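Read the structure below first, then the notes.
The complex appears here minus one protein chain, its other protein chains still in place.
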């Protein structure tokens, strides 16, 4: 059973040796970033920062050297991203290309696609968005309606995507759309690499509840895609996407979103905690230590080429609950009231992350979807 | 909406005036009962104690005086039972006849049945069990199979009941059984008053996980019931039972089962609590104060002849969660370990109630059933 | 009288306050028209005796009114003004004309009749004419214009919670009280009304989530039919009931004077419920509820703000819990029934 997979897998020394370099890099490059901005975590966008990371060779590390990568283990990337996330570095620009689009192109793309996209991804110059959700298909991804029809120029794309993170500032979007008929609910779908500058594409940012713009509506109106924009096999979109989803479920971004709150809260509490503060801080720390080890165990399996999808769902759901509880616990431990403007770092960070928290159980699979996967993994039928 | 029903309804002075009498009675009659035994709460059985309560006129108080009752308001009974429960008095023997069987007979019984049963109930000499669940129908009460067939002697009863509290020491059981065919899943059922001494009835106690015997299997093998054992209308069993269930959902027994743990825990904590203990004790107290007021608001509605079934389900579910959380919280606040034998009062009570806690969300409607009722009450469809 | 108060408030807010206006108020535009209507209808004086020009209401008469204000997320200090005038009237003073706020912060010092220091957490400090504050054993009325400056601070809902800095300001009114009472009265007063506002905002998100769950279709059926959604909604309704019941009791028992333990219970139960209600309603709404356009956040951001104001669940739990422990095991039940530990 998947629970057996949660063994101890320390980070190999080679990967571990990257850590001090990242810490130095972060100390140099982020010193002026406010705690409130750092609290944006992996929603913080800074193209220049991403380019600098690319220069250091810290994007797309797992890709083969021939495409600009470093052929590094999954643990090497893990060390890089956990240090960046822990520092509240603005990693959003390259996040999706680093985490999944690069690997997806390596795995399913043509040689030409690999050579075209992967080196630019590794340089931190080519940003991707993921086009999955549609207005009437939230958790029910199989009900998408956007459609690509083969024509002489390649494919004619029509439809609409929504909640597409960074579409207003990315170069490409890998979209899952219908490309044919099928009796199977999961058939007849394909993935396309869509150049977001193409005519017929309108990207409209959606403000979130704090007024920030991270995600978008993407309108696709007779977009002419060249034949080479098809990624992987025609009609295999669903299985390609399923493999992709597993990659995004167990990473440290699933439990480190509230780290800046943790730091500001510890500063607010100080070095003489009362018993209530001791207990809650201790419990949070124990859970975080354990979640990190669980995430590393899944990383080990991914590194071995396995597909630990149930274990990954477990990490993701526990991580989301943890991240959502942190602001709830914080407001119980300190008397300071959260503020949207004008308050202390702690108050600003608390207000910001309290408001962001609902999204933690949306992105990357809702609670209901994840728990369904785990129940099936247990053999409930 | 039902939430609007939760207004402030203080106990009327007349009912309130009973309180000091009950406290005196309890102080006199329970002084030798150990805290561990008191922790049995309304599972504690003492026929002699029930008879004494009957002497005082504190059983079946809401019944008309002509049948031995006091024509008292629902609040009068409320004061009596909450004081008894808070003291950990052994009230199990007369509990079901006082709470529901008496009222059910008053509401649906014949004049003859009223005169036969009600005065004995009020004297604390006639104990009832409720025969609802069957081996393959837990929450799904409509799937019961026990059957009464009309014959010249009255009714011939066959089948089996299970989880029947006190059947091994009660005089009667009001059983819900099938009495005819019906297209409607809820049709064709009737209630019968079954004399548990009749031939063909075998009562087999079921040990609970602590080894105590409170509930039973009741085997019904060609039991010849006289015609006058039918309670209410033939075929109306389901609607009669539905009204009966509402009576048993919102009383103080739904949140006072762990009171003895509260007392022993407070004694263990002492008068210099740390901040963690302060917070948890304060939160428990606030919830308990509020649950009691909610229960009183429902009592007011019942007293007005209304059927606040959704509000009652709300109290029941919140109460069960509260009662189940109390042992969980207690073990976090004090270092003393629970003991099944040989420890302090606190340790013994904690172990006992930790083990009893799972039953709090079973009796009187499972969590799933209650939440379904509340969801429908909200208008979810 | 309770129904009249509540119905009047509901009618005004339904008529004159839209979601857009709440948002623009958060942006700094004080809803002048709405304030004028509320004044016209006598809301600031609802709790002032009739012979002093008020409506003669008692605290329990306005419980529903305050809940309604919370439900509509009214972006102005009408509750603060009404309660400030109530406190003045209770101590034999005439009500004030204009916008009156109050703060339970303890940053002021008094020296030879002059007040100095920082008064923090003043609701609508930038807009109010007067502010009630506690200094030592005195309850003071200060003119907001007498502040040296006003530091703009907003809570999570964009409501002003400003700091007024005073430097040798002369109080307009000074009411002597028992030591420690002045601050406590303001804190209790604030906790009481916030618990009702929270209850209202919870009712709002409960209704929104119910409607949404009945409309939103996923996997071929309204999500209201999924058992997981039903159970979450039931939890939300239960918490709404706890909040509602606890604040009804606190208002009712505070008719004569603020009833400390029931106000503590109300602030604890409503603040705890606030977190559950915000979490569940966002969970049920999914992505749409996370957008600025959809008005769910108007209520949830207030829940996240109000639960921390005038004492969080923890603050009041610790106070109450200590009293319970000091009272001891034998007194627990009798005092619970009596209503005070």
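Labels for the chains are A, B and C, by order of writing; each one numbers its residues from 1.
One rule holds in what follows: a residue touches a chain if its C-beta (ideal position, glycine included) is under 8 Å from a C-beta of that chain, and two chains touch if they have at least 3 such contacts.
Nothing here was measured: the structure is a model prediction, and the numbers come from that model.
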Practice task
May I ask which residue of B:21, B:158, B:224 or B:366 touches the chain that does not appear here?
Solution key: B:366
Exercise for the section: From the listed residues B:71, B:221, B:306 or B:337, report the one that touches the chain absent from this view. Expected result: B:337
Problem - Absent-chain interface as seen on chain A, which is shown - result: 2-4, 6-8, 10, 19, 82, 86-87, 259, 262-264, 266-267, 269-273, 275, 277-283, 285-294, 297, 311, 314, 317-318, 368, 370-372, 374-375, 377-381
Fill in the blank from the handout: Across the whole complex, the chain not displayed is touched by chain B residues 133, 136, 138-140, 143, 162-163, 206-211, 276, 324, 328, 331-333, 335, 337-343, 351, 354-355, 357-359, 361-362, 366-368, 371
Problem - chain C, residues in touch with the chain not shown (by the definition above) - result: 226-228, 231
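One rule holds in what follows: only the chains that are shown with their structure count from here on.
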Practice task
Report the pair of chains linked by the most C-beta pairs in contact.
Solution key: B-C
Problem - chain A and chain C, separation of their C-alpha mean positions in angstrom - result: 39
Handout entry: Per-residue multi-chain contacts in chain A, two or more chains
Key = 276, 332
Practice task
Mind pulling the residue numbers of chain C that touch at least two other chains?
Solution key: 313-314, 318
